[in-house]
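First comes the structure, then the notes that go with it.
Just one protein chain is left out here, and the rest sit where they should.
Naming follows writing order (A and B), and every chain is counted from residue 1.
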Amino acid sequence: MTLLARTRKFHPDLPFLLVIILPAVLLCAFVFLYPAFLAVRASVLGGGTASYQHYGRLLKDSLFLQSLAKTFVFAGISVSLEFVLGFGIALLLAAPMKGRGFFRAALLVPWVLPPAVMGFAWRWIFYEDYGIINDILMRTGLVAAPIPFLADPHWAFGTIIFADMWKTAPFVGVILLAGLAVIPADLYEAAAVDGAGRMRRFFLITLPMLTPYILTALLFRLVQTIGIFDLVWVLTGGGPSSSTEMVSLYITKETFSFLNIGYGAALSMALFAIVLVIAIIISFFSRRRY
Amino acid sequence: MMKKLYIVLPTCAFIFLLFFFSCTKQKDEGITISFLDAEDKSGAWAEVIQRFEKNNPGIHVNLIEGPASTNTRQSQYAAALLAGDSTYDLIYLDVIWVAKFAEAGWLVPLNDRFPPAMRDKYLPGDIQASTYDGQIWRVPIRTDGGMLYYRKDLLENADVRPPETFDQLVSEAERLQAPPDLWGFVFMGKQYEGLTCAFLEVLRGYGGGVIGSNNECLLDSPESIAAFSWMHDSVFKNKIVPQAVRTYEENETLAAFLSGKSVFMRNWPYAWKVCQEQNSAVRGKVGIMPMVHAPGESSSATLGGWGFGVSTFSQHKEEAWKFASYVGGPEAQKIFALKHGGAPSLKSLCKDPDLLTLNPHYPELYEVLLYAEPRPVNPHYPEISDVIQRHVSAVLTDTEAPEDAAHAATEEINVILKRNSEKGDSSRG
Partner (left out) sequence: MTRGKWLTYILLIILVLFSLAPFLWEMSTSFKGRDEVMQLPQSALPQEATAENYVGIFERRPFGRYILNSILVASASTVLALLPAGWRLIRYHR
């Protein structure tokens, strides 16, 4: 049997399908796989001779571990807030109403705008000297002195969380909205007839049926937030006293400022492994539902 | 199957055509050399390039405008050079990048093209900072040394003489300031390279240093602790510095002083010209002097400055060198000094009458620049600077006590020095 006929046995359209995805696969291989391969290679060969010294070093690198801790705390808080807000958006938009299309489009604007651009916008808004927020707060007398949104380590951390949550809550909202839309209405009616109140209906119907969507959104958001770069780089550049130095910033510094390519590659591998583990855990939970 | 091909093939063709057309470089008549610098707000580059192109037909010079932050531009250069890319023919080098870039093999050694007789014409600090491992790698074009700016009018009104010591600066600032509308002292306090520059002036003004002659770190000396403490106290004890400085780079510091919100400012010489511009609120009210120091010590100015290195990957090295040596020459440097402000690297220009009218403080600036101290010339300087930035920023945010910061910084820098002690470590300072 020819190769073509054999592939046809799997699925009649398989040859055609392969042709279609060929350009994309080639591009991915060129833009992603090859550099990834080089990175793995650099992480081991960085010192000239093959060695795992970089990996040993990163386990003891307190700055790296601290940046990981900051990233996880940031991700935990930011993603939680996104889900709360996103869920609220989804609930508000779930029922059909006049102007729904407009609301949905308007609420998606933060997600659509480029993160670096919004970073500059926020920097300007939160600026202590000319920023509009401090201006309003001072003029209305709510505060006596301008709040150091970006100048104080703790405030800066909170500002980054706020800016990230503002941007990504609509994304979570849209995914959860899609999930809410497929819950059959008669489930709620049946439950109401059986005497279930709003809370019980929420916990027994809404949440379980939304779980796959929640997990999907969680997977996306966690992975993206752990790798956050643009927003932080533009807003604080690592922050007062390294308070907002996320893992990706640390790796960038090692690779491009210090030119420790091998070590930077090893750090990237470590981050990749961590993110992979998280993705696998979440996928594991998703699979069980099905 | 055939029907689908009618859709698939044109789509694929369309995509590949898109890539093809976006990848083709424009056809050149003549040679183009490119380099990266910040936005040409003053138009100095435009004029210099125009003059060069007029005298050198067939060579086009392309200034690629990048972000204002030097850290970001350094990353852009590094990213291209790591890939062996020939996008940049010339590298507009900050003084602190020379050792690192030379060590990485990205620069063409210029010893033959830039002989000692030529080098003598430039300020010694600039030449020293452009040299590494026995070779010279950079033609200095502009030089910088941190200076102290002050509001002449405010000091005169209160009948106060400009300060000479750290304590005098503090007491005068306390007396003259009226926060939150008028603060005492502003400088670049964001966690970036500029913070190291400002800190080193305080450190050396107290008589301290970073790296000793035995390649060990000196940051846990009493002088160093005094410097860390002074930085800390200026924000939290004497309160002459607003907390907002922790977000300031050069532009923000200058903006604060320009709008009349501070009595004193530490900034580079270019700020003088901006202060004297038409729409400046402090026009004619500004004085400039060397940075303050501890009694018995001398004032220190951290050497900054920019110059051209030739990229190893450039495909037009000869033309690139032509442009570099033109910009390193008196005509171009004068244009820069007139339009952009700041100080030229050529010794002869520091006494030029046209420049003196614009900058009456030039003789004093010249003295300062003659003795301006470079930051440690070491290929691992970025890491060393990062340690300093971290701890000074920690002190400025009150997350670390000055003594702890000094000790921790010393330990970390010693680790870096030990890890990398190999040839070429001509670290000083």
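Miscellaneous remarks
The rule is simple: a contact is a pair of C-beta atoms (placed from the backbone, for glycine too) under 8 Å apart; a residue touches a chain by one contact, two chains touch by 3 or more.
Predicted model, so just to flag it, every value in this text is computed and none were measured.
Looking at the complete complex, one finds that the omitted chain is in touch with A, B.
When you scan A:L107, A:V172 or A:A266 for touch with the missing chain, the hit is A:L107.
The residue touching the chain not shown here, chosen from A:Y55, A:W166 or A:F202, is A:W166.
Screening B:A255, B:M289 or B:A408 against the full complex identifies B:A255 as the residue touching the chain left out. Taking the whole complex into account, chain B touches the unshown chain at residues 4, 7, 11, 14-15, 18-19, 22, 39, 65, 255, 259, 279. Chain A meets the missing chain through residues 13, 16-17, 20-21, 23-24, 27, 88-89, 92-93, 95, 97, 103, 106-107, 109-110, 113, 118, 121-122, 124-125, 129-130, 132, 135, 139, 166, 170.
What we mean here is this: only the chains that are shown with their structure count from here on.
Remark: chain A and chain B have CA centroids separated by 35 Å (rounded to whole angstrom). Those residues of chain A that touch chain B in the complex are listed here as 16, 19-20, 23, 127-129, 145-146, 148, 150-153, 236-243, 252-253, 256-259, 261. Chain B makes touch with chain A in their complex at residues 1, 4, 8, 12, 15-16, 69, 71, 74-75, 78-79, 82, 100, 104, 180, 190-192, 242-247, 252, 255-256, 261, 380, 382-383, 386, 390, 393-394, 396-397, 399-400.
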